[in-house]
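Below: one structure, written as structure tokens.
With one protein chain removed, the remaining protein chains of the complex are shown where they sit.
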Amino acid sequence: MNTPQVLPRAITRPMRPHLPAITSTVFKHLVLILVGIIVAYPFYFMVTSAFKEFFEATQVPPTLFPTSWHPENYAEVWSKQPWGRFFANTFFIAGVTVFGELVIAVLAAYAFAQMNFRGKNVLFALFLATYMMPAEATLIPNFVMMTKAPPGVNPFFPIPRLNLYDTYAAQILPFLASAFSVFLLRQQFLAIPKELRDAAVIDGAGHVRFLWSIALPISVPALVTVAILSFYGSWNSFLWPFIVTSSEAVRPIQVALNAFSAEAGSHYHLLMAAASLVVAPIVLLYLVGQRFLVQGVARTGIRG
Amino acid sequence: MTKMRIPTLLAALALLLGACAGAGPAATAAPTTEADIEITGPVSLTLWHALTSDPQKGALEAAVKKFNETNGKGITITPVVQGNYTQLYQKTLGAIQAGALPEIVHAYESQVADYQKADVVIDLETYMNSKTNGLDKASQDDIYKPYFDTNRFPQYGNKLLSFPFTKSLFVMYTNEDVLTSSGVTSTPKTWAEFEQAVMKTTQKDASGKTTRYGWAQPLDASNFNAQVMSMGGNVMSADNKTVAWDGKEGLAVLQMYERLWKGGYAYTPTGFDWQTDFAQSKLAFTMGSTSSRPFIAGAMKTPVKWNVGVPPQTDPAKPRTVMYGANVAVLKSTPEKQLASWLFVKWFSEQQQTADWATKSYYMPVRKAAANDEVLKSYWSSKDPQGKQAFDVISSSIPEPNVRGQQEIRDVIFDMLTKVTTGKATPDAALKDAGTKANQILKENQ
Partner (left out) sequence: MSGGAIAITERAASRRRRGLIENAQAYLFLVPAIAFLGLFKILPAFYAIYISFFRWDVIQGAFRGLDNYFDILWQNTTRSQAFWQSLSTTFTYAAITVPIEMGLALVVAYVLFQKLAGRDLYRTIYYLPYVTSTVAAASVFLWVFHPQYGIANQLLGVFGISALRWYQEPDGVFQMLGNAAGLAVPDWAAGPSLALIGVAIFSIWHFLGFQILIFLGGLGNIPVEYYEAAKLDGASQWQLFRRITLPLLSPQIFFVFTIASIAVLRAFNEIFVLTNGGPLDTTRTVTMLLFKTFFQQGQIGLGSAMGVLLTLIILAFTLIQFRVLERRVTYT
């Protein structure tokens, strides 16, 4: 590799995003548009099919644009299942999870970033280890933990039985501690300028006050990133709620959509309407919170 | 003194014998069983079922609502749909492990056999024979015997572990318009006629590519079992220890599949699309459950002439087909809840309810006398002639095996059918392989 000859100036000049340009602008746009169409097509298809009527939706060849618009499909979908309940369940579960996860992760991340204590490295290694643990290993034992011990079986040992099958708690509790959120926030808290901390110490502020009045307010973007990522995870989760719930009272939205695909049968227009309903809140959240996400992903510590 | 003692002795003896004899028809002092208790307070129950779509879902919910309002004992039932039958099965297994069972569960016989591995299903015999809350002999006889037989489980001492609920049967659907337009004069009665008709109604273009198929057949163990039976074969051996569908009839069915699929005359549809295709005259034949009637009717753009009947037979004089549809089982809970559950099951099978159910859900009534119900009769003649056609075939329907492991065997059969229809194995090899696997499963579950 050629050694650059203008190094001293390079270090002081801020890095501008600029790569040697590919020759043809047209070519560039073509590539991007093609990929864009392929990526966006399923969404386009989902929404347009949702407005078609049954015979047009099952027509061969499929029409690109509905010949007649049928927004009543949504009313029909809504009436077939208690979607209001499912949405409410999911908002509740996601909301509580996000809040709990933030509180727990903030505290833990702050401790790792700004405090000194014995066993810090050991504990951090432990957190790292849990991050590497795939859900497959813990799925079955977590399920058994949620069940009720059959008569004659000890409900505490060797496996505690929480008897939380088919509840909100079963869908919230396992996700309140997220090693990933702790890492993200730890990066953030590590980046707080030392001067701020020193000034606070001189003022006699303890950790709690520092955290509350200074560290948190300047970390809002990172907190929002964690909140958004956590909300996605909760909204989109399927497998765990699928095995751990059965009644409609606590059923979340993805499980309901899966059940509805059995109900819709060959009425694909209804299934597409339901799918678009399920996807809409997340897409909205994404469009609004985009920039946090982009920053957050870039912030996952993959510095060169 | 002896004169006085003997009558007392005799009386005591009579009482003793009477008590030992149990609730015999002549006994005056019939001891009460848990089927005879009184329901004291309000009881709330959950019914898990697999009726995901209307009209069946709505019909069940309406029936349950009526029961809740009219039972007069404070029993309230909440129906919960758990997805399709496979998902319902998985959910119930999960609930068994979790110790969080519903009281009443909609299930196929093979599924009930698996649930009983954990000993969670109650024996309905006591309830059915109870003097206060059971069904009298005439009522029991009125229910189709095959419906009863399939709910007795030989591996569990012939206990009545479930009760007929959403019964239907395997039939052949024929699109008469397509037949006549292709020059086929009548609905085929034998398999040879059937193959001819399928080939005649298939249309191909100049390059030999099929533009309209004659037959769409969803691949399913029950469909295969029905076809084996209609060819004169049996599904299980007499002692229920090995399978019998891997014999010459099974081979004949697979060979027919191979011929028709390879030749481009038949295909495997995706999901429930065969209902739409049939309704829009893109098919001449399809075979499946009678409960598909409303979906086919609902998918018709323009009215079509169609009929329903037994599948083609090797011996049309003695038609055989498979009984379809699921049953309902009551799971262990408190004596009151169990009795309340039985009361619902019993109510559901009563003549008025079963006739009403048949009208609204397109399932078959469970009683012979229901055929005389005026509402049902007029409904069949005016709106649903195919329903009457299906009903007439009930006596030819035979239940499927209800042994443990049958659920797994269904997957083995499904794989076998897939292999043959996609040309990945010859009928001979696929059949042998599947038969061996199935027998292995049966052995493991003994």
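Residue numbering begins at 1 within each chain, and the chains themselves are lettered A and B in the order written.
Please note the rule applied: a residue touches a chain if its C-beta (ideal position, glycine included) is under 8 Å from a C-beta of that chain, and two chains touch if they have at least 3 such contacts.
Given the structure is predicted, the values throughout are model-derived calculations rather than measurements.
The chain that is not displayed touches the following shown chains in the complete assembly: A, B. Contact with the chain not shown here comes from a single listed residue; of B:255, B:307, B:389 or B:418, that residue is B:418. In the full complex, chain A makes contact with the omitted chain through residues 1-7, 9-10, 13, 15-23, 25, 28-29, 31-32, 35-36, 38-43, 45-46, 49, 57-62, 103-105, 107-108, 110-111, 115-118, 120, 123, 126-127, 130, 132-142, 144-145, 150, 153, 158-159, 173-174, 176-177, 179, 182, 206-208, 232, 235-236, 238-239, 243, 254, 257-258, 261, 268, 271-272, 275-276, 278-279, 282-283, 286-287, 290, 293-294, 297-298, 300, 302-304. Although one chain is hidden here, its contacts on chain B can still be listed: residues 86, 89-90, 93-94, 96-97, 114, 117-118, 209, 268, 270, 273, 408, 415, 418-419, 422, 424, 437, 440.
Note that only the chains that are shown with their structure count from here on.
Every residue of chain A that touches chain B in the complex is listed here, in rising order: 54-55, 58, 80, 143-144, 146-150, 163, 165-166, 243, 246-248, 258-259, 262-266. Those residues of chain B whose C-beta lies close enough to touch chain A in the complex are 46, 48, 52-54, 57, 80-84, 87, 91, 94-95, 97-100, 271-273, 275-276, 295, 299, 301.
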